[in-house]
Structures are given as C-alpha cells and as structure tokens.
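With one protein chain removed, the remaining protein chains of the complex are shown where they sit.
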Amino acid sequence: MKFQIPIGPQHPALKEPISLRMTVEGEVIRDADLRLGYNHRGIEKLAEERTYLQNIYLTERICGICSHSHTTCFVQGVEALLEVVAPRRGQFLRYLVAELERVHSHLLWLGVAGHEAGFDSFFMYTWRDREVVMDILEMISGNRVHYAINTLGGVRRDIDEALRTKILDSLGILRARTDYYFKLGANEPSFVGRLAGVGRLSKEDALALCAVGPTARASGVAHDVRRDDPYGIYGEIPFEVCTADSCDVLGRTVVRIKELGQSYNIIEYLLRNLPDGPVAVKAPRRAKPGEVVSRDEAPRGENIHYIKANGSDKPERLKVRAPTLANYAATLARLKNGFIADIPLIFAAIDPCICCAERTVELIDGRSGRPTVVRWSDLRRRAARRAGRVSKKRNVECPL
Amino acid sequence: MSALKTLLYVFVYPGLVFMFVYSTFCEWFDRKVYARLQNRMGPTHTGRWGLLQPVADFFKLMAKEDIVPEKADKTMFTLLPIFGLAVVATAMLLLPVWHFNPAAGGFNSFSGDIIVLLYLLSLPTIIFFLAAWSSTNVFSTVGGTRVLTMFFGYEVPLFLAVLSPALLAGSWRLAEIARFFQAKPVLLLVNLPGFIVAVICVQAKLERTPFDIPHAETEIVGGTFTEFSGKKLAFFRLMTDVEMVVSSGLLATVFLGGFPGGLVLGFLQFIVKTLFVIFLLSLLRAATSRIRVDQVVSFAWGYLAPLAVVQLFFVILLKGFVL
Amino acid sequence: MLKRLVRWSRIKSPWILHLNSGACNACDIEVIAALTPRFDVERLGVLLKATPRHADVLVCSGPVTRQMKDRIIRIYEQTPDPKFVVAVGACAMSGCVYRGAYNIMGGIDQVIPVDVYVPGCPARPDAIIDGVVKLLGKL
Amino acid sequence: MRIAGFVPELLRHLFKKPATVDYPFRKLEVPKDFRGTPFLHPETCIVCRACERDCPAEAIEIVEVNAAEKRFKMTIHNDRCVHCAQCVDSCPTDAMEMDDKFEISAFSRWDLKEEWEYVRAVVKPKPAAPAPQAAPAAPVSPSPVKPSESET
Partner (left out) sequence: MNDLERIERIKAVLGERAAEITNPSPQRIFLTVPARTLVPALEQLKTELGYRHLSTISGVDLGDVFEILYHFGYDGGNLNIRTRIPKADPRLPSICAVIPGAVLYERELQDMFGIIVEAIPDGRRLVLPDDWPDGNYPLRKDWKHVRAAEKIPGGKS
C-alpha cells in the first residue's frame, strides 16, 4: 500500500518555506520529492538585468546566514573575468570576514539545534555568545548581517589597529565558550543519545550523492574547497579539515564544533599576519566575453557560481548553487528506502535551521485519497525510538 | 461570624481574589527566574519589575476576538475553559491555610481531603485532553494524545510520593499531615526522595520543560491550545497558573510542613514555601531539554515509580519499627 | 475605565507570530535574535507564539513570493482581531533587491494591510523593537 | 540524564547582571562606521546619476524638474534601500552620505521617502585622484562628471 506524505509548508510557524512530498509503503519511503519555490525569488534571472556591481548586493541577499560566502564567490569570479587581482590586505580582510561568518553561522546552528531539542537555555546562551561575533562583524563592516564588504577588486573597508586588537581579545572569550559548549555537549547524555546513530550517510553515499560541507565531512569525506581548490589566500593558511567517521548527526555536530576551533586559528593567523597596503584596486565595469567557475567553502559547504560574461557590464548568465541545495539532493535520495521515522532527524542534520523542517506530515492513502494524519512529532518519536535501538546495537561511541 | 469567614475564605483568601493575584504573581516569578537563569531580564516594563505582565496578558486575551473553529465541538469548546478554572479554584480552597485549626472541621478540611485534592488536580489533564479533542485540529489532537499518554506516566508516582508523608503522619487530612511534620520537622528529611519525585511529577503535570511535549512549539505548534484564542486561552492560562500554585501548595503542605503561624505568619510561610517549590520548577525547566513522550512514560515507571515505592516501604518500616 | 484597561493590556502584551514569505533568512535571524539575551523582548511582554490564533502582531519578513501569497492571506485571516502587521526589512516593505523578479509580488502590503514598516536590510533587532514600540504607541 | 551539568552555569547567572540591554530606554551604541540611512548634500550633487545607476535596490530616483533651471529632484526611497552604502562609494563629489540612524520605522511607506529638490551643482574636479579606496568609503572616482571606473 502506498501513501503520499506532503510535509509543509502549511505549518503556520514555519520560518522558511519549503515542502516535501513523499510516497511511502508501510514504513519505508519509496519516493521523496522536494518542493522548493516557496522561497524562490528568481535571482538568476534578475542577475542578468543587473550590473556586476549591483549583483554583489544581489548575491549577498541569496541568503542571510552565509551572505559573505556568496559575495566572495561571486566577486572572485568576476575579478577573474575583469582581470583584476585584489591586493593582499584586501584579501586578508575578505577571508577574515569569511571566517568570522563561519563562526557566527556555526554558533547559530548550535543554538538552533538546542532549541529544536527543546533546550532553550542552551539556545539562549549560544546566541548570547554569538552577539560577540556579530559585534565584531558590525564594527568591521557597518552592518550585522549583510556586511557588503566585498567589492570588485578588494574590500570596501579597512580595519585599524584598535579593532584588530579588539578582535584578538574577543577570540579568547569565544574560545572559552566554545570549549564549554563542547564539554556540555559531551556531558549531556540525553543530547548525545538523541544525535548518535541518527541520519546515517555512509561515505559511499556521501560521495555518490555529492554531499558537501559538514554533512559530507561527518561521513569521513574530507572535502573542503578551501583545501581542495584553494582560492584567495587559503593556500598559505595552515588549517585542518575536520572530519568525523560516525556518519551521523552527532558527527555533524562534532565537525562543526571542531571547525569553530579551526576558524579561530585562521582568524588569529590572518590578524597576526595582516599585511600593509591598500585594500582595493579599481576595477573596470565591463568584462570581456568569457566564463568562469568560482567556488568557495561556505559554512555549510561548497558554494559554486558560474558566471558568463558577454562584454557588457551585465553578466550573460549567473548560476548559483548554494550548499544546502547540494545536501538536499543527498538527503532526498537517502530518504528513499529509508524509514519515515528518520525524516526529521536527517533533515535536522543537514539543515542550518531545523525549525523549518518542523511540519506536519500528512499521509494520504494512495487509493482512497483519504488523508490519514501522521504527525511530525510521531515521526520524531519513532525516529528516536529507532535511533535508540540502532545505537544500542552498534554501541555507538561518543567521539567527543 | 463563621459565615463571614467562609465568605472571606471563598472570595478573598485563599479564594478567588487571592487566587488570581497570587497565580499571576507566580507566573511572573516563574518567567522572571527562568529569564534570569538564561541571563536575560524577563518581563520588566509592565508595572514595577514587570509584575503586572501576566495580568496584562490576561486582560489582553479577554479583549481579543474569540474564534471558534468551524469543525470544533462548540459547547465543549466553550465550556471547558470555565470548567477547568472552576476545578482548580475548588482545589485551591482545599489548601489548609488561614483558619488553620485541625480540630475544627469544615467544608474545606476533612479526612481524605488530600485524595480529593489529588483528584481535582488530575482533572485539568482530562480537561486539556478534551479541549484538544474538541478543537479537532491535528496539532491539538496530537497534543491531546500526548497529554493522556503522559498522564499515565506521572500520575501514579505522584500519588505514591504523596502517600508516604501521609502514611508517616497517619492521616489523610492535609492539615493534620502538616501539623505532624511541624511537630517533628526532622522527619521531613525522610521524605526527601519523595519530594524530588513529586517535584518532577508536578513539572510533568504542569507540562513544562522537559515535559512540555503536549505543546512543543517546534513540533506541534501550539499543541493542545492551537485553536484556542481570546477569552478561552486566557482562562486556560490562568488555570495553568492556579494549578501551579495549588500543586506547589500541596507539595509545601505535605513535604515542607505546611503553613502554621496564624494569619500573617502563615501567609508568609505560604508565600515563601510555594515560591521555593516554584523556583525548583523553574530551575528544572531551564536546565533540561525536552524529552519524548515514550521517554516520559519509561522514565516515570523506570525511575520515579520505583523510587516512590522504595520511599513508601522505607516509611512503612520506619513507622513500624522506630515510631 | 475598561477601555483604558484593555488598551493598557494590549500595549503591554503584544504576542508576535513570525512569518517568512521568502526572505533571505537574515531578517528572520534578527527577529529571533531579538528574543535572545542581548535584546530580550520579553521585557516588553513580547512572546513569540507558534500559532496565529494566539498572536496579536504578525511580524513579516521577506518579499511575497508567488507561491506564498495565498498562505499569507490565510494566516492573516486566522489571526483574531485586533491584529497588527509589522513589515520587517526592505523586502517586506517593497521587495528591495528582488524588485522586478518574476516570482515576487512585492512587499507584504501588496497582499495584506501593514501597520508599521521597519526599514533595514536586515533590520537590526533594536530597530525591530523600535518598530513594535512605535506600533504600540499608536494604539 | 545528567541534568546537573548545566545547573551551576544557570545558577551563576541568576546573580549576574543580565546580558540584556534595556533597549528602548537605553540605546545601544552603533559602531562608528555604521551604515544607517543615506542622505544627500544637495549643494554638491552634480547629477551624474552614478548613485542611481549603482543602487542595487532602485532606491534612488532622480527626476528633472525644470530643464532650463537645471532643477532636479532626488528621492531616496528608504522603503527600498538596503543600506549598502554603494551610493556613497559611487558618488564622485561626496554628495551622498550615510548617517547612523536606523530606527526610522514609519506607519506609511510614503513617510519613508525622502526628497530633495535642488539646482545642479558645479563642482570643480578634485585636484588629485586619491589612492583608490585607501580610506574607507573614499570616493571611487576622481572625475566629477564621468566616473572613470565606468569605462575601461
């Protein structure tokens, strides 16, 4: 007997609208379908009508969590098309902001994960500490979220000595807090039990389904664009690619926390070795016909922009693929032949903000069309039960 | 005179007026403590220190449009909130405060009132369930089922936990239990495990984290109350607050030695002791993450109930051999 | 007297429902950030509610995408009176950088009436609080 | 469940000052380069329309009121502006500037539109091209009428 399950976006409290439809047979999902479009704005078409300069601000607004990674990716590509190279100080600042953004994004993710688990105090504490990063970013760029710091040929603002020391000081606080959360996470068995063994994505699957970012890294796939395809100055920065072998949600959490530490190191390195000089060079407005593929490592994984120029001051084509979409593909295919009970947890694992995945699931009987309602919560309960069994069987060790 | 006293009892203290004032105060206290534990300020600008916040919430809701969903069972939907409030108000009257005189009988103090009180405290759960059921919203329905599932988890341990002090005191009357422990305060320590069990059960009864499963907003929106708005929601909120006061009052009576000392001192004792219990509840709320329904049941039966039973046995042995 | 009481309570206890109709996430994050310790809107009696039935103020962010239009209207209708709508961010006011995109209907006010517009991209949490406070001041 | 792990931290904060800034009663300070609201110095605007061209959000609109008098009207649509300060960077004569106001919420979108009506300014080109963007938010182009960045 086959059912159809649409998930969302009827949920009145949803944050960002997406929808999932699944066909299930008993407990097993036979087919999963993702329905985007609730948040589709048509940015790619719009980009063809805007100049390169305007497009920086447009790509920034693809997403408000990793806004900087999109502009970085875009600007890198356009700089290649325009044949300009950003000065070294400009590049240092650009990637400084990128790493700060990674910190803010991972802290945000931790908080939301806590909130999703009903652990509001944890959420409040991580978000309080996130404000430290937000303040730094605001001081550097003049805005809390859309930093608008990238421009063609460099960055728009410089930092002074006072700010430099201030950031270095703040790093101490952040490091201490991150260590604390690390310990708290490791010591809270209910939290660990909830995450371990859930949403398994084997290394083979992660590779076959082109997963990116922490999702892939938690499956032991050491993909990191910063190292694989070094852009900007990443070739000269020492850092480690953090991976975990547990292939589950817990692994993804661990990878994220470890990456926080790496980011602090990178930030420190960048600030200590900040070269002197200008932060930007002048860039022409028109690009010669040509095409470029630009990639960068956003907090959630590989981000790729394909830009084709036609000689005017507007791109002929801008193709954007944000990391979450790449992971949706992996997740969707994984859902097939998986258990209904696993849906929420799998989603929780790839997604930056889990709140949106909180929808009702409606089971529609394939034959009679009469909807039998299965609730998200039920699914989650089943999921957890299954997870408990699985983890007991495999005796999952906490890698923390 | 006694008629006047009864009237005062019913309407002023601990009756309706006090009930309203104190339960809103307790909600404020709870919210404030919770916020402070999270390094926030909590309600601040509604009245002094935000004291009037729950009152404002109440009146705001009273003045709001009241939507009855089309599919809902209209009578049930409308009556349940009022009925619920009436139940907890009655329960409130059973708390042995004010004219604290164990010798005198009266409508509010009789042998077995502890059982009646516990029974009255179970009713809200049923009312929540019915409310959820009658609103026919999917989220509410889940909420309702969860309410019932949890009910079977925590109710028995709570009964067992409250039973042991009663056994120790050898009475089924709240006032006498309290008096017994006032006479022998050392014996209160004996009941410590029971107290812990009872606090956890009350937390579950009040559906607060980690037991806020029936209205886990990240999972099922507003849960039980998804469809309730306006007055009905206001009543339900007030009802939960009163339930909190009554439960903490009950715990304070049986585990913390009641509220002796006549009008003024007794009143102070009442406030201090209930606030202490509420503080514990808030701390519990802040320190935990939500658990799942099946975990509630297994936790209750796996840990709470055995602990309560052990406590009970211990009390029986104690009573048999030592006293 | 009663009127004043009601008015006072309304000012003191605005419960919000957050509605994203296709925003870039930044405004949403800032709305959530307003709940966290730094800004803590609970000081002012603001609680984030999960269902429109409990809400007084709809805090909308993001331009209205074609797909979300009907849903926004439905949520607006589910909210009991008196209800207010706060449009947070340039998107919710006018569509900002997405103006002219084929899947965008424009700001929230193209679909439901808006009471207060909070500019910013994203609006800072304090700006959002300021918007809500201004709205309350108008009551 | 080891609840106790978190309790000391919680209790510690009970007696600490909350991290909250009591916002509407105590303002938060914005950093010195905060990007607030753009505004125009009409006396230096030469109507080169560079700001209008570069604005990503169609927030700047310049219309000619009277061609003979060279009167122009600029509208900044604050309901569209994304506060990116690109107009400030683009303006060759520094006629555009950002202030640090961000609490500009209004009850009507019309109240968010700011207008200036002015006669086109004639400004001498600045003597030397400043080192491009050495200073934050420095004007990008040295030439007043035709930003040289436009064609290369």
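The first chain written gets the first letter, and so on, giving A, B, C and D; residue counts start at 1 in each chain.
Everything that follows uses one rule, which is that contacts are C-beta pairs under 8 Å (C-beta built on N, C-alpha and C of every residue); 3 or more make two chains touch, one makes a residue touch a chain.
Here the structure is a predicted model, which means the values were calculated and not measured.
Engineer: Specify the residue from the set C:9, C:51, C:79 or C:94 that touches the hidden chain.
Structural biologist: Of these options, the touching residue for the absent chain is C:94.
Engineer: Which candidate, A:166, A:203 or A:317, sits in contact with the chain we can't see?
Structural biologist: Only one of A:166, A:203 or A:317 touches the chain omitted from view, namely A:317.
Engineer: Among A:163, A:184, A:207 or A:233, which one is in touch with the chain left out?
Structural biologist: A:207
Engineer: If the hidden chain were put back, which of A:56, A:80 or A:218 would touch it?
Structural biologist: A:80
Engineer: Under the stated touch rule, tell me which residues of chain C contact the chain that is not displayed.
Structural biologist: Here the touching residues of chain C are 65-67, 94, 99-103, 105-107, 109-110, 113-114.
Engineer: Touching the absent chain: which residues on chain A qualify?
Structural biologist: Within chain A, the residues that touch the unshown chain are 31, 33-37, 40, 42, 44-45, 80, 207-211, 223, 225, 228-229, 290-293, 295, 302, 304, 306, 308, 316-317, 319, 321, 325-326, 328-330, 332-333.
Engineer: So that we can see where the missing chain sits, which residues of chain D does it touch?
Structural biologist: Against the missing chain, chain D presents residues 108-111.
One rule holds for everything that comes next: only the chains that are shown with their structure count from here on.
Engineer: When A-C is set beside C-D, which has more C-beta pairs in contact?
Structural biologist: Result of the comparison of A-C and C-D: A-C.
Engineer: Roughly how far is chain C from chain D, centre to centre by C-alpha average, rounded to an integer in Å?
Structural biologist: 24
Engineer: Go ahead and note the Å separation of the Cα centroids belonging to chain B and chain C.
Structural biologist: One centre to the other, that is 35 Å.
Engineer: Taking each chain's centre as the mean of its CA atoms, how far is chain A from chain B in angstrom?
Structural biologist: Distance between chain centres: 43 Å.
Engineer: Quick check: what residues of chain B touch more than one other chain, meaning two or more?
Structural biologist: Residues 35, 37-41, 44, 139, 217, 221, 286-288, 291 of chain B touch two or more partner chains.
Engineer: Counting only residues that touch at least 2 other chains, which ones in chain C make the list?
Structural biologist: Only 36-38, 40, 43-44, 50-51, 78, 96-97, 100, 121, 124 qualify.
Engineer: Any idea which chain A residues touch chain D in the complex?
Structural biologist: Chain A reaches chain D through residues 50-51, 53-58, 61, 121-122, 125, 128, 131, 135, 138-139, 141-143, 146, 148, 151, 154, 156-158, 180, 184, 187-190, 278-286.
Engineer: Given the complex with chain D, which residues does chain B contribute to the contact?
Structural biologist: Residues 33, 35-41, 44, 283-284, 286-288, 291.
Engineer: Quick check on the complex: what are the chain B residues that touch chain C?
Structural biologist: Contact set of chain B toward chain C: 31, 35, 38-46, 50, 52-53, 55-60, 62-67, 139, 217, 221-222, 225-230, 233.
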